[in-house]
Structures are given as structure tokens and as C-alpha cells.
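Certain chains of the assembly are absent from this excerpt, and the rest are unmoved.
Chain naming follows the written order as A and B, and within any one chain the residues start at number 1.
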Amino acid sequence: MNNYFSIKDIDSLDHWVNEAIELKKDPLSNKALGTDKTIGLLFFNPSLRTRLSTQKAALNLGMNVVVMNFTGEGWSLEYGDGTVMDQGNSEHVKEAAQVVSQYCDVLAIRAFAKLESKEEDYEENVLKSFIKYASIPVINMESATGHPLQALTDAITITEHKTTHKPKIVLSWAPHPKALPQAVANSFVEMTQRMDADFVITHPEGFELASQITNEVPIEYNQENALKDADFVYVKNWSSYTHYGKTSQDQSWKITEEKMKLTNNAKLMHCLPVRRNVVVDDVVIDSENSIVIEQANNRTYAAQLVLKKILENK
Amino acid sequence: MNNYFSIKDIDSLDHWVNEAIELKKDPLSNKALGTDKTIGLLFFNPSLRTRLSTQKAALNLGMNVVVMNFTGEGWSLEYGDGTVMDQGNSEHVKEAAQVVSQYCDVLAIRAFAKLESKEEDYEENVLKSFIKYASIPVINMESATGHPLQALTDAITITEHKTTHKPKIVLSWAPHPKALPQAVANSFVEMTQRMDADFVITHPEGFELASQITNEVPIEYNQENALKDADFVYVKNWSSYTHYGKTSQDQSWKITEEKMKLTNNAKLMHCLPVRRNVVVDDVVIDSENSIVIEQANNRTYAAQLVLKKILENK
């Protein structure tokens, strides 16, 4: 593997998940692999879990870590081809990507959707430009439309917690005061299609994800119907793809104790950060069936596996 | 020891000070202790000495260091129990603390007083919430009402410089253009009560520290009387506890060369940063009796001792 841009870069999800679970048992077993290798983490947006778990993953592999917040610490970047750069941007991604490639062995980049233009976000200009111009492997730490480290994490977590061969997994849209990207939901949907699972998405009308991502996945507009007999409830807000970037605070979609009773004693998942009592009630996220903390823990092993694959490939 | 939240977490101040002084002679002697351990430094406020000395202490112990500025780099945190999180805060400390605990072996946190509400600050919501929800040891890098790493530093510095068994130590309030927390003064007062010292606090009326902290310590409203025969003058501004958060620029309280002549050739101490010619005159802080730089140096060994105690306890 060269870059880890999307879940599609995984050749066999089953094998990867099993390898990550093995690696979790002895995280320092490959510490020699990264000696004298440097990963550069480039952030265009805030990050807690990704920032810390990716650093931890790299340290577990013996790598050096260099962190850079582009906003504030660096120069604002230009992505357009042929632009006359007489406005606000000081540096072109062509130079930035090539130059950084010379100081690091692996790059990892976070650049959220701006939610201003569907076309612009789905072009994935930032990540794709870095991949195009960088001469070293690039890892997606959440781009405009995908969060494949999170999705790999989710596959690990579901595998660890499932009690039947083919669990029922429900991705349930949640209300939110702020418009959020579709990235986590998109990658989760792509990942789930590669698992042996009975998968359904539920959301209000108008919150359909991009059809090129959902494909044949059943959509159920009645949340209670969807939740019936679920083994995993993955709750997550995303803003509308159709009415691009619009959000909704419709509290009837919040996950409550009542709704969880419809499920097959389902595990609750969320990528975090989560708005308590808006997305999900305290009593649910604080219950024994909530696995959100262990899910966050698996971020380290997802990142470490991706880094291991990249280092072994070099 | 599990957490280092306040000076009260020290079982024997004498023993700790002596151990820190030993450690200072050979700072790399415990380098194996921290191998493959990671400390996460979480900053909600600016920091120079604490930021760098705590990193140095961790490096001396062979630890990995991960630094995170919550403001700007992370998500704004919610601390309220049961809050419907539909306002500005994106993540609850419940998740943040539990999650970060999985990526690190020790946490260190700086979160200043806001000086808006005495009750809120003295509840120590931020530090206490992290301690409550974290599953790893937490170190106070200055909280709303205490700065115990500074106080341990001060004990080390006084011990190194004292020439009599029971020195006279004066904590002298100073004027300041900006309202500052009581944290440094509080922890210094708590620490000094555990030393064999003749300790007095001097400040204008209205600047009394919390009585549950000062206890029986004598307060002298006449600064010149207080300074007489002092062996150590610790000058420091704090805003009013009574008229909570009010400051004063009363220049008659500045430490001058004249006033130092009243002392027993006293050493001058300050935690830094210091406003020259407002808090203390240039001629005093630049004199041979000023030990503020060596005091700052001892920050490394105070932090290193605390980390050593925590690592040995694990």
C-alpha cells in the first residue's frame, strides 16, 4: 500500500482487522520498524483523538513525530492550477507537498469539508493535491468526504464486540446544532459494505448520503423500524448532501433509552466528540452497552496498522 | 502517589525536597523509568516555564511527550452534568478524559482561573473533572486555585539557599495592571506551612487570601514591618479574593532597593513572568540576591520528581 486515502485502499478488510487485533495485544512488537523514520502530521482543522492516537501509533512503531498546524503555524495554501497568486494565499500546494516530502517519510493530513460547495468538497482538492505532489505516502486523517482511519477503527470495534456472525448494524442520523461533514458516515458506509453484516441506514428525508457511496444499502426513513433487533447502533450527525450543508436539530431523532429497547441489546457506537443529550441521552452513552470509549481506543491500532503497512511497503 | 493535584499530595515535603536536590545532580539517572511511557500535556492557557520544564523533566526520564493546546487545536469542552449540549461546546470532559487516558500514561493539565466567579474557580471543575474521569494519573500544571509544581519548586529553592535552620519568609503582594489568579500564592502558602519557617504574608487590606488556605499564618498589613529581617522575599501579585478578581496598581507596594535594605540580606523570589518596575524594580531583580532564574531552573526538577513518583507507583 502506498497511500491510505479511503477505505478502498484496504485489500482485505478481514485480514486487516485481524492483524490490528493482534497488534493491539502487543503494541510495541514492531518498534524497530519505524526507527529513524519521521511522520509529519499536518492539521488544517481541530483534532483530539486523531492527533493523539496517530502520534501514539507512530511512537509505538518507534517513529519520530513532527506536528504542524497549518492554520497559524504555516502559510495559507493555494490549490488552483495556473492561479495568479496575488491574493491571500502565500504558497502553492505543489511546493508545500514536494518540500514536506523531503523532510518526512510519511505524511498524514486532516482537512475538513468547508460545506460551502458540494462539488468543491467532493473533489477532495486538499488531500488529492497532497497525494499528487507528495513523493511519500499520504494518510487521510479525515478529508472533506471521508474518514477511513475512523472506519477501520469501527470495523475493529464491531469485530471485537459482535456475538453473531452477521450482526445487524444501523447507522442512525442524529440532530446537531452545527452543520457537520458527511465524512464519518461516508467511510462507515463504505466499510460496512465490505463486512458480513445486515446493514441499514436511517435518517429523515433530505439527509440521504451520496448515492455513489450508499449504492444498494437499504434506507429506512422510520428510525424505530430501523432499530428493531439491531446489534450495533452507530449514531452520527451529518449535514444534508441534497440541500448541501444544511443541518437539523430535530430532537425526535435523538437516541434514547426507549429506542435502545427496540434493539437486540445493541452496542452504542459514536466516533466522538458527541453532543450529549442532543445526539444521544446521557443514560444511553453512560450505559454498559456504550462502547464509544473502547472505540476511541482502537483509533491507535487502526493508525498503527496503516503505518505498519506503509512502512513494510517501503 | 496517584495524582499531583495539590501540595497536600506530598507525604513528606522534606523528603521530596531532598530527593529533588539529589536528582538535580544527575538528572539522567532514571532515564529507563519512562521508556515507552507517554505524557500528554494539555494546555488551556499560555505557558513558557511549565511547558518547557515539564517536557524537559519527561525527556530526562526517557518519556515520550505529546503536547496539545486545547484552545485552537482541540474541541471546546463541556463540564456540566446532564447538560443538553446544543450550545458552543463540542465535547464533554467525560469522553475527553477517558479517551486521552487511553493514549497516554500520565496527563498534565493547565487551566487557569477565569476570575469571573469565586465559587466556580474554587470548585476546580476542570482539574477535578479530568481527575474524576481519567484512568491515569493527572498532574496539575496550574489550576484555578493552585500551582503545586511551582510550590514544590519554591521549597527546593528555599532549601538550597537558606542559611539558617528556620528562615523568615515573607510573601509580599505586588501591584499589577492585570487581574491575576491566586493560584501561585495559595500553593506557596500551603507549602510554607509545611516547612520549618517563620512565615508572614503582607498585602493591602482587601487582598486577604482564602482563610481556609492561610489558616493561622500571620498577616501584616504594613509591608515595611513585614520585611524586617526577612531571609526570603517572595513577591507576587494576586487579585482580590474578597472583591473577587479586582486588581490594584498601588505602586507603594512595589519591591524597591530601599525596602530590601530592611531585610536580612534577603533573597528575592518570583515565579515569573514578572512585570519589571511594576512588581519589583530592575535594580532588585538584577541584584545578586535575586534567585528568580535559579528558581525557574528548579521547575524541571520539581516536575521530574513528581513524574518519578508517579512512574514508580505504577
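Everything below uses one rule, namely that a contact is a pair of C-beta atoms (placed from the backbone, for glycine too) under 8 Å apart; a residue touches a chain by one contact, two chains touch by 3 or more.
Treat the numbers as computed from the prediction; the structure is a model and nothing was measured.
> All chains share one sequence and 2 are in place; how many are there in total?
Number of sequence copies in the full complex, not just those placed: 3.
One rule holds in what follows: only the chains that are shown with their structure count from here on.
> What whole-Å value do you get for the distance between chain A and chain B if each is reduced to the mean of its CA atoms?
Taking the average C-alpha coordinate of chain A and of chain B, the gap between them is 39 Å.
> Taking the touch rule as given, give the residues of chain B at its contact with chain A in the complex, in rising order.
36, 38, 40, 64, 66, 68, 72-75, 78, 82-87, 90-92, 94-96, 98-100, 102-104
> In their complex, what parts of chain A are in touch with chain B?
Checking each residue of chain A against chain B gives 28, 43, 46-49, 51-53, 55-56, 59, 69, 71-72, 177-178, 249, 272-278, 282, 286, 292-293, 296-297, 300.
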